[in-house]
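For this depiction, one protein chain was excluded, whereas all remaining protein chains were kept in their positions.
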Amino acid sequence: MIRRHRYRAVATALAMLSAAALAACGSSSSSSSSKSTAAAPTSSTATNGSPAAAASGPGVGKPPVTVGDKNFEEEFVLGSLYAQALAAKGYKVTVKGNIGSSEITYKALKAGQIDMYPEYTGTLLSAVAGVTTPPHSAQQAYAEAKAFAEKNGFTLLDQTPFYDSDALGALKAYAQAHGLTSDADLKKLGKSVKLGGAPEFATRYEGLIGLKKAYGDNPTFVPLAIGLTYKALDTGQVQVSDVFTTDPQLTTHKYVVLVDPKKIFGFQNVAPIVSKKVVAAEGPAFADTINKVSALLTIPAIQKMNAAVALDQQSPDAVARQFLQANGLL
Amino acid sequence: MIGIAAGGPVIPNFGGGSASFACERANRLFCAGWVSRNWDTVLWPALRQHIVLTVIAVAIGFVISTALALVAYRRNWLERPVLIVTSILYTIPSLALFELLQPSFGLSRTTAEIALVSYTLLIMFRNTLTGLREVPPEVRDAATGMGMGPTQSLLRVELPLAAPAIIAGLRIATVTVISLATVAALIDNEGLGVPILTAISNEVFKTELIVAGAMAVALAIGADALLVLAQRLITPWTRAR
Partner (left out) sequence: MNVFVEAFKFIGRNGQIPGAPPFPTLTHLTLETLKIAGIGIGIAVAIGLPIGLWLGHVHRGSFAAINVGNIWRALPSLAVLAIGVAFLGLGLRNVELALVVLAVPPIITNAYVAIDGVERDVVDAARGMGMTGLQVLLKVELPLGIPLIFAGIRTSALFVVSTTTIAALTGYSGSLGDIINNETSYHLSGVLGAAICIAALALVVELVLAMVQRLLTPKGLKVSTAEDTVSSLAPVVTEPT
């Protein structure tokens, strides 16, 4: 008799506990009606691994270095380029791929889980440093980003010739039908336009926040996985989406990229952010090798590499290897 | 600061040019070329990692649940608390459990394994205990009558008779873990979930998705068949039915 009651009590307590937790999750309060909800995360394409270190070269005997990369394909290519170039010079390199957004990857850098990663100057400033006044030129972006890095024990190596900013893209038909040529044109569509972007887009100045502040846009935000952008545009799940200016899909002329006159998306050349201690410990050939790679990365080069990875489904490692070989760095 | 190599970089024709990748560009159901190019670097490592993840989880789960079942067999009062705890663990959706373990164990194989093990416990505990309990009392008496102590009786009579139920539990647990381990890729970037998630983020690249998915199903069916075979070998007397 007593046992039955005791276990009933346990079950009831459990029920009350879970109901309480659920009630907390479901407790009504002022609810926002914005439809923004986060969506699919990134995949993990980048191979966690190490390119085999060459037997000789300035890197032999130096401490091992871990290269990280963020959560999209261009980053996988960049990470692989730097990693393979370093390995060819004898450095022992490990790649930690697909870590996450800038915010998360920078945290990994600070925690020492990685020694360097390729970062976009503008994003470092706005998403990580929290700067709210966007710089006026690529040079200024680089200088300010470098200053921020150095204040925190890191440094920025040379920046690449190419830049890859976020932008808003839409299907040509939709843009023409609604007279969209610039980001400012979205204001008149208000909430009727669905804007897709990575989940972090919602909380970034180089994102929804900047669109609202600088242009007065107030779209309905639909979180999307970075890789599902164009599918969502094609199927009409969103009408406008956050795209990268070096996306190979943009070369098909199916899409229109809206102009960003106030430059909320910033100047976005890539510069590897590296811990100062690591730069010192690895010797001069380290920074030299990385800078040599960066110097080769023009917009056409990165676009072709992106196309090979995103459209041809070639692996970022293979694409990086072919590029380095063609340019005598491997 | 921005230096462009004189004359610009040499841009090779990656992989032989886009004409070699017509199947991928069209995102057809199955691109054999892609599979053969990426077997060694993507698919096979994923399969290997998936097998390792599964074997570790099932092995640890088996040990824990068998130990619990043996104790509960002797001390009946243990059954209900164990059932309650393992049921709750079982009910928590995998995604939630992986995340709840993350603060304590990080983004590591440990987190994945702990979650996967907890999904095996209920099934295997219950099946093992039920299997042991269903040994007819006459058989147990006979064993005692023959002079066997409780441990001997357990090892030579009761456990072998409970084997079909135990292995049935093992089968369900194994297939379940293989299926759930695809979600574990979120946590430790390992296993067949990696190409599945990659494919999703690649405008849903069908070949990779279908091949990785099919491999997971084949692995599950294969593991199940292996265990059935093992059961027939261990308990030949059950074949005649």
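Every chain is named by a letter (A and B) in the order it is written, and numbering of its residues begins at 1.
What we mean here is this: a contact is a pair of C-beta atoms (placed from the backbone, for glycine too) under 8 Å apart; a residue touches a chain by one contact, two chains touch by 3 or more.
Source: prediction; values computed, not measured.
Peer 1: Decide which residue listed in B:41, B:110 or B:179 touches the omitted chain of the complex.
Peer 2: The one listed residue touching the chain not shown is B:179.
Peer 1: Have a look at A:66, A:101, A:126 or A:294 and name the one touching the chain we're not showing.
Peer 2: Of the listed residues, the one touching the omitted chain is A:101.
Peer 1: Please pick, from B:122, B:135 or B:163, the residue that touches the omitted chain in the full complex.
Peer 2: B:122
Peer 1: Where does chain B touch the missing chain, residue by residue?
Peer 2: Within chain B, the residues touching the omitted chain are 80, 83-84, 86-88, 90-97, 99-100, 102-103, 119, 122-123, 126, 172, 175-176, 178-180, 182-183, 186, 192-193, 196-197, 199-200, 204, 206, 209-210, 212-213, 216-217, 220-221, 224.
Peer 1: Give me the chain A residues in contact with the hidden chain, please.
Peer 2: Residues touching the hidden chain, for chain A, are 3-4, 6-8, 10-11, 14-15, 18-19, 21-22, 24-29, 31-32, 34-41, 100-101, 103-104, 199-200, 202-203, 208-209, 222-225, 228, 231-232, 235, 237.
In the analysis below, only the chains that are shown with their structure count from here on.
Peer 1: Could you grab the centroid distance between chain A and chain B? Build each centroid from C-alpha atoms only and quote it in angstrom.
Peer 2: 32
Peer 1: Once bound in the complex, which stretches of chain B touch chain A?
Peer 2: Touch list, chain B to chain A: 1-5, 8-12, 14-15, 18, 20-21, 24-25, 31, 34, 37-38, 41-42, 80, 84, 88, 185-186, 189, 194, 197-205, 207-208.
Peer 1: Across the complex, what residues on chain A touch chain B?
Peer 2: Those in contact with chain B are residues 7, 10, 14, 40-45, 47-48, 73, 97-98, 138-139, 142, 158-161, 225-228, 230-231, 269, 291, 295-298, 300-301, 304-305, 307-308, 310-315, 317-319, 322-323, 325-327.
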